[in-house]
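Shown here: the complex without one of its protein chains, the others still in place.
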Amino acid sequence: MQQLLFALFTMVVGVAGCAVYFIASNWALDLIFPSKGLSGAGASRNLRITNMIRPWLFLAPALLALTVYLIYPVIESAWLSFHGKNGQQFVGLGNYRWMTTDAEFRQSILNNLLWLLIVPAAATFFGLIIAALTDRIWWGNIAKSLIFMPMAISFVGASVIWKFVYDYRPQGAEQIGILNAIVTYFGGAPEAWITLPFWNNIFLMVILIWIQTGFAMVILSAALRGIPEETIEAAVIDGASGLQIFFKIMIPQIWATIAVVWTTITILVLKVFDIVLAMTNGQWNTQVLANLMFNWMFRGGGDFGRGATIAMVIMILVVPIMVWNIRNAAKEMEGR
Amino acid sequence: MIGSSTRRSPLTFVVHLSVLFLVVLWTLPTAGLLISSLRDKDQIAVSGWWTALAPSRQNAVYRAPAPDKQVETNGRHVITGNVFDGGTGTVSAFGPSVQTPDEFEAGETAALSKGATLTVADNGDFTISSAEPMEGRRGERIFYTTSVPPQFTLDNYREVLSAQGLGQSFINSLTVAIPSTVIPILIAAFAAYALAWMKFPGRALLIALMVGLLVVPLQMSLIPLLRLYNDIGAQFGVSPKGYLGIWLAHTGFGLPLAIYLLRNYIAGLPREIMESARVDGASDFDIFVKIVLPLSFPALASFAIFQFLWTWNDLLVALVFLGSRDDQLVLTGRLVNLLGSRGGNWEILTASAFITIIVPLIVFFSLQRFLVRGLLAGSVKGG
């Protein structure tokens, strides 16, 4: 109880502290460079100065946190990637050269590309469909909650759940995995899904799609509901059908949000390792980059150099997405 | 309110049906988990969870009393009893050997070694009879097939909930998760507004940086950060592991996504509102607090849900920055420890997965109503 009070107290202090920072710094800025009550040149000069400084006041806490928690480790990793096992001895491009010859690495890159193609597309697609459909029925909220549920399950729980889906028992024995139970019910032979070459990647992806659809659905549903009622009403009056409204009016309206969801899931896929670690640990050719990095970093004492090198590759893979987002942002700004 | 325009459409039925199909598809795996968590440990690994409701035919074994319990009647040495040992049931088949446990039907007589015979009636009464006195230190094993009614138990939940220190861990988890959700949202909202609506040099670069930082693998930053914490801790003479550290860590890790999502949402707000406010002489700070913040509520709420989920279900960050001592464990850590050194107690895993899911679901339900468009439409008209 005492701890809970302490938590509440510090939470209030922390939040209030943040709020005070923003209010006080803005107040101070307006005090030092007043623009109201001043005439002509002085006012516009001060306005220009405040407009130049204020964004940085808004950004400062975020930039500070990002620098400490993400940029500094990234720089450290970049440095480590040129060093050996213990991060002490300089090896130049040795780690990168090792990487190009490593079969497991090549396997992971291929698998990762596959994940990048399939998971964001599928999760966004299902999320959009569900968001659009559930808005039209009275039990939509219940349906949404049920579909959201996988998001709330920790990955340990999720891996148990899917064990009960993919479990394999030899032919003749009673199947406890529902997938094999269905297959045998229709007269097929049970398969050890997790070990099937190539397809096992897809079976692992299904798990992430299952989890991430809830994410896509929540964000897209908020966006769909943000479409001004008037637009849809106008289309209904014009005699457009439900499908036409969906594809011609709604989708273009929320296109930006779809892109955001897609990007977010893509990035999540780049980092995915919980699922692979828990289900196969990269065996049967299911290795992915994040899990490979984790293995090199921490298994058996760790090789920080190579772990960091793989992390750098993961970050390089995101460059196309970065470029695409910058161009989007630039386009927005043109119109402003 | 949205359904009104489509109620008459013939598509409505299809919509209901397809949503139902998707919901079933999505819930089926979780349903398996829920049902498994209510089942007996030994049954989980033996039969499919969907059979849990049906009575199952099961082979069982009963050990008859040892030969020293035999009585002599009518010149034969006899051991009698009931395989259900006080309970009731129906035997459909039985056998004396483990290789063929259902060799005989109830009521038949099976031959044992040394001229002895075994009969099991369908109510479970059995008779072992022999002309010679029976010997041996152990009783005969009687294998029988019976139909077992569906069995459910709350034992798994009882075991998880009675774990020592669970309450403490629950509070720890809340202590970690709530500030770790609120602080990044506040910081990110300001930054997102600046990136969306304020003009300053380097803005595009910063946006690109956010996207780039989204992808930084968390595991990579653990060691540099912990080293930094240790240095700071040594400087101030405090323990490097504590709540402040973990809040800030979660804040740092959650910020890129928060800024990215919020910026996109805020950038999509109608420009007219901002401009009319600016014409009225409002400063950026006023615009943000009085207009943008209320308008962004759906986005803030949805990000809050996700950030809360991640911090609540997180194990690694908590272990590294908070520690793994008994009084420092968060809920996920406590439940994972319950699994024992070698893991794999499905029954505990299944029950604990459901216990951890409760709080996130409450958060989802309570925030869900903020995800509606009424807020947006209302304030546009009102403003």
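When the chains are written out, they are named A and B in that same order, and each has its own residue count from 1.
One rule holds for everything that comes next: contacts are C-beta pairs under 8 Å (C-beta built on N, C-alpha and C of every residue); 3 or more make two chains touch, one makes a residue touch a chain.
Note that in this section contacts and distances are computed from a predicted model.
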Determine which name in "Alpha-glucoside ABC transporter substrate-binding protein", "PTS system, mannose-specific IIB component", "Gluconate 2-dehydrogenase cytochrome c subunit" or "Outer membrane lipoprotein-sorting protein" the UniProt entry assigns to the undisplayed chain of the complex. "Alpha-glucoside ABC transporter substrate-binding protein"
Looking at B:Leu38, B:Ile223 or B:Leu367, which makes contact with the chain not pictured? B:Ile223
Which one, A:Asn295, A:Thr309 or A:Asn325, makes contact with the chain that was left out? A:Asn295
Pick out the residues on chain B that sit against the missing chain. 41-42, 45-46, 59-61, 97-101, 138, 141, 143, 222-223, 226-227, 229-230, 236-244, 315-316, 319-320, 323-328, 333, 336-344
Mind listing the chain A residues that contact the chain we can't see here? 2-3, 6, 9-10, 13-14, 17-18, 20-21, 86, 98, 102-104, 159, 168-170, 173, 192, 194-195, 277-284, 295-296, 298-303
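The criterion applied here is as follows: only the chains that are shown with their structure count from here on.
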Suppose each chain is reduced to the average of its Cα coordinates; what separation in Å results between chain A and chain B? 21
Listed in rising order, the residues of chain B that touch chain A in the complex are 2-3, 5-6, 9, 11-12, 15-16, 18-20, 22-23, 26-30, 32-33, 36, 44-50, 171-172, 174-175, 178-179, 182-183, 186-188, 190-191, 193-195, 198-200, 203-204, 206-209, 211-221, 223-225, 228, 243-244, 247-249, 251-253, 255-257, 259-261, 264-265, 267-268, 271, 281, 283-285, 288, 298-299, 302, 305-306, 309, 313, 315, 332, 335-336, 346, 349-350, 352-354, 356-357, 360-361, 364-365, 368, 371-373, 376-377, 380
Across the complex, what residues on chain A touch chain B? 3-4, 6-7, 10-11, 14-15, 18-19, 22-23, 26, 30, 36, 50-52, 54-56, 58-59, 61-63, 65-66, 68-74, 76-77, 126, 129-130, 133-138, 140-141, 143-157, 160-162, 164-165, 174-178, 181, 210, 213, 215, 218-219, 221-222, 225-229, 232-233, 236, 242-243, 256-257, 260, 263-264, 267, 270-271, 290, 293-294, 297-298, 304, 307-308, 311, 314-315, 317-319, 321-323, 325-326, 329-330, 332-333, 336
